[in-house]
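To start, I am sharing the structure in question, which I have written as structure tokens.
For this depiction, one protein chain was excluded, whereas all remaining protein chains were kept in their positions.
Chain naming follows the written order as A and B, and within any one chain the residues start at number 1.
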Amino acid sequence: MFYFTDSLRSLSASMRNVFRKPTTVEFPEVRRDRPERFRASFALLHDEAGDEMCIGCKACERICPSEIITVELVKKESPITGKKRAYASEFVLDTNACIYCELCVQVCPADAIVMVKLAEEPKFNRQGLVLTMERLYENEKLRPLSWANATRLVEMQSPGPASAVTVAEDK
Amino acid sequence: MEMMKHGVKGRQRANPYLNLETYDPEADLMVLNLGPQHPSTHGVFRLKLYLDGEIIVKVVPFVGYLHRGVEKLCEKLTMVQLVPIVDKNDYVSPMMNEQSLVMAFENLLGVEVPRRARYLRTLLAELQRIASHLLWFGAFAMDLGGALGGGSTLFMYCFRERELILDLFEELTGCRFHYNTHVIGGNRHDVPAGWAPKVHAAINTIEARLSEYHTFLTSNDIYIERTRGIGVVDGPLAMELGITGPVLRAAGIDHDLRRDAPYHCYDEIDVRVATETAGDCEARAKVRLKEIRESIRIVRDLIDGIPEGSLNSRKPIKTPLAEKATDGHAYAALESPRGELGVYVIGGGTNKGASPYRLKIRSPSLHVLACLPYILPGHSVSDAVAVLGSVDPIMGEVDR
Partner (left out) sequence: MNPWVRGLIYAVVVTNVFLTITAWSIWFERKFSGRMQSRLGPTFYGPAGLLQPVVDGIKLIQKEFLIPASADRILFVVAPPLTVVLALGTAAVIPFNADIIAADLDIGVLYLLALGSLTIIPVWMSGWSSNNKYAMLGAMRAVAQGVSYEIPLVLASLVPVILAGSMSLSDIVRFQIKHGWFAFWPPGPGFFAFLFFLPASLAEANRIPFDIPEAESELIAGVTTEYTGMGFGLLYLAEYLHTLVISAVASVLFFGGWDGPFAPGLHWMVLKTLALFAGIFWVRWSLVRFRSDQLMTICWRYLVPGGLILVMSAGLWVHFTKGGG
């Protein structure tokens, strides 16, 4: 029965929020900072000498629950060291079906694949979201890398008496 | 039949198998399909209502629109690959899905989880419960007041608070949603530096805003009239249908898995279980709001005392065949925001036992939806929407 007085209280509660700073920002002109571990897309890395780190071992292809990674192995001479080693001749990662579970990052024995903090831009067709090897190597420079790679994840999760590595210590 | 004509009120149960030919030869019954596409059926859910004017006479629910074959997929993928897949069942509280699955696998394999991981799992479960109940509250207000109106205002407020918790999860795991942070034997992500003060700040804000919600909605006479005495689920009905969670506790039955069958670190915490006796929509709302407060209290107690130790008792996953179980079966259940979320696994599937032979997920929302044919007749269409909102079904876990 006390609709009026109750309604006045609701009105005051909503008016109070008019004078608070809005929570939303004008995306995409304004972008918020993402935390260190944010997972949004992928990149393949080169090592310090400039050689591709991926050895084409297909560990990521086997672990992926969505089966979106396709890797082909080839053995060839390295352009940097001159020695013959395993490479990936083809690496396709289809982000259309990716569930961003980070398992491929964790299993990589070479620390080659990492996630990046900036997502792929929306495209008008599905092919635009399929990351080829070229785009994955481009993402290394185009997008900020996430904190996690295989070594760090394994260190964080390994059983042992010491407590796990945190981000601050790693810096 | 007389009872049906004057509406079923209070704690009387309707007959869900009512024979409409014998109902009333003069009544001109209209069939209204609430869903599957509807602004407020909480997912794809079809509720076939037989209406006599505006009063519901018979209700037939249809589920299965969101069936994705998750349990079949669980027979194909291996145990270590399954955690990000079952994340998507109860898509509003993913931590619960992950935790119930890894608990079942840990029971199957006989793996012990280190204390640090169990403690962290408790903390994450309670934070997830706050987030899930906040989302429910916003959606409930939308059902009552409309997407263009007072309900959506409260929806925005609840989401604003929920973003604080999602930011915490983002710092910890890297994903706002569907984290894949649990593994057999422990957790994958450890607490980052500076996380505890942020958790304190977040839950302090949420606690302050809860009283604003009370001023805004739950003390408003309009809301009270819309929810008091509507959709009464009484204790015996809930027990018959296997309903657990806030719906059961609002009916007066004091049952909470966190206290009665403790898991993780819940045996060290004194969980105060919230119950109400009325069993109507208002009681369910009150139970959930009390649960938010209780979870805030638990998080506040836990966050500063995370024990030292390792996060995992098994080696980190490097191959999908890391864990194998050739036989045996196990069941593990936990208290999700909707009720008892259980996973029953029989080991010894393909991939030399790395995949389960069969995995069954006991989802609380499916049982809760079964009560609708018993409690809705006698109410009007607006009440149907309010009741559906208050029992909080998530179709992802209903259909899997």
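What to note about this one:
Here is the rule we use: a residue touches a chain if its C-beta (ideal position, glycine included) is under 8 Å from a C-beta of that chain, and two chains touch if they have at least 3 such contacts.
Please read these numbers as outputs of a predicted model, since none were measured by experiment.
The chain that is not drawn here is touched, among residues B:18, B:222, B:321 or B:370, by B:222.
The omitted chain makes contact with just one of the residues B:18, B:32 or B:196: B:32. When the whole complex is considered, the residue among B:43, B:61 or B:145 that touches the unshown chain is B:145. Considering the complete assembly, subunit A touches the hidden chain via residues 1, 3-4, 7, 10-11, 13-15, 17-18, 20, 22-26. Annotation for subunit B: contacts to the undisplayed chain at residues 30, 32, 38-40, 54, 141-153, 156-157, 160, 216-217, 220, 222-223, 225-226, 380-385.
Criterion: only the chains that are shown with their structure count from here on.
Contacts from subunit B toward subunit A in the complex involve residues 77, 80-85, 87-88, 114, 116, 150, 153, 157, 160, 163, 167, 170-175, 178, 180, 183, 185-194, 212, 215-217, 219-222, 308-320.
By the touch rule above, subunit A contacts subunit B in their complex via residues 1-3, 6-7, 9-10, 12-14, 16-17, 23, 34-39, 59, 62-65, 99-103, 106-107, 109, 115, 146-148, 153-154, 156-169.
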